[in-house]
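Before I ask anything, here is the structure I am working with.
Removed: one protein chain of the complex. Kept in place: all other protein chains.
Entry: chain A
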Amino acid sequence: MAQIKVEALDKSFGAFHAVKSASFTVENGQFLCLLGPSGCGKTTTLRMIAGLELPTAGTIRLDGEDVTMNRASARDIAFVFQLFALYPHMNVRRNIGFPLKCEGMGAAERNRRVVEAARILRISHLLDRSVSGLAGGDRQRVALGRAIVRKPKCFLMDEPLGALDTEMREAMIHELRSLHDRLGATTVYVTHDQLEAMAMADRIAVMNNGVVEQVASPRDIYDRPASLFVADFIGSPPMNFLPFRGGLQTGAEAIRLGERDVAIPAAREAMAESELVLGVRPEHIRFTDRGMVRGEVYGTEYLGTTQIVTVATSYGALKARSPSSRSFRTGETVGLDFRPDTLSIFDKASGRAIRTALHEGVVHG
């Protein structure tokens, strides 16, 4: 098992700059998710770690060793593909044993390892089947088997659950995570699905337009987004943004929003008068008659235990999460209050989150 250190990684395809100076570290045994919308460079980053693409600049270290330009086969890593990439002309046993055969391992030892991998993944009964007849989940298990059989330094997975249906995906999320806990293997996992990332990852690296926006634990990513993009991408529905103009003194505990003062976590940096954005998670909005922001109920989405209420305000449509017991009429005027200790403030121009007490771990959302 190994630590993966990615430093200032750059990749251009002709004029297209796919990855821009990406840096992060995956500690030994850690499960890191690369999360972002399609085209954000997460798969390219993963493929560079695997050695399937060579970076334009930057270094990749495996356990301190610079492997940036090494051949894929010389890196001792395993890769799980979204489309499984099982060799159709081989049965399950030969597919799982293939990496060992490439290494030149003898048949007896190879078979022992294959049987062991199959047992871990509970696919022993499928070993002599042809891969073309297998269901999606089983195919994915075979692909995982091919990855774990070699006991590599780390696992790289490119949306391995993307081709499965929802039900199978849920089951595989738990299986993957418990497999990781059992093997303790360093894993980098690419996904565009925030629920997958939240459920499995020790740490999440959110990418956008080739840039790593934030690397943090799922909780920090959600509660303390480092940028407007992260705040918008994570959470369903996403964070509400209320644009306003103002400045901040270090230590300020309120901002001026329209006619009212809104309490915020104490600012830890000063900000000159500029365009700012106040970020509020839907679950941090309360309905009160004397709310700071007033608006009209536009519609509701019923989600079982909660409902999402869309309120048209002078700051645009805000979405609030409310217990589903409460009933709203469309067109009804309501007042909204924000939980002060959970608010984020962003600089609109750069998208960067402004440092406040929120970032010190003092406050929890």
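What we mean here is this: a residue touches a chain if its C-beta (ideal position, glycine included) is under 8 Å from a C-beta of that chain, and two chains touch if they have at least 3 such contacts; residues count from 1.
Note that contacts and distances are computed from a predicted model.
**Student:** Looking only at the UniProt record of the hidden chain, which name from "Isoquinoline 1-oxidoreductase, beta subunit", "Long-chain fatty acid transport protein", "Succinate dehydrogenase cytochrome b558 subunit" or "Carbohydrate ABC transporter permease" is the right one?
**Tutor:** UniProt lists the chain that is not shown as "Carbohydrate ABC transporter permease".
**Student:** Which is it among A:Leu83, A:Ala135 or A:Ala171 that touches the chain not included here?
**Tutor:** Answering carefully, the residue with contact to the hidden chain is A:Leu83.
**Student:** Which one, A:Cys102, A:Leu195 or A:Ala317, makes contact with the chain that was left out?
**Tutor:** Of all options in A:Cys102, A:Leu195 or A:Ala317, contact with the hidden chain holds for A:Cys102.
**Student:** Could you tell which one of A:Ile4, A:Ala18, A:Ala50 or A:Val188 touches the chain left off the display?
**Tutor:** A:Ala50
**Student:** Touching the left-out chain: which of A:Ser132, A:Ser178, A:Thr250 or A:Thr288?
**Tutor:** Considering the complete complex, A:Ser132 is the one touching the chain left out.
**Student:** State which residues belonging to chain A touch the missing partner chain.
**Tutor:** Counting only chain A, the missing chain is touched by 50-52, 71-73, 75, 77-79, 81-85, 87-89, 98-99, 102-103, 132, 146, 150.
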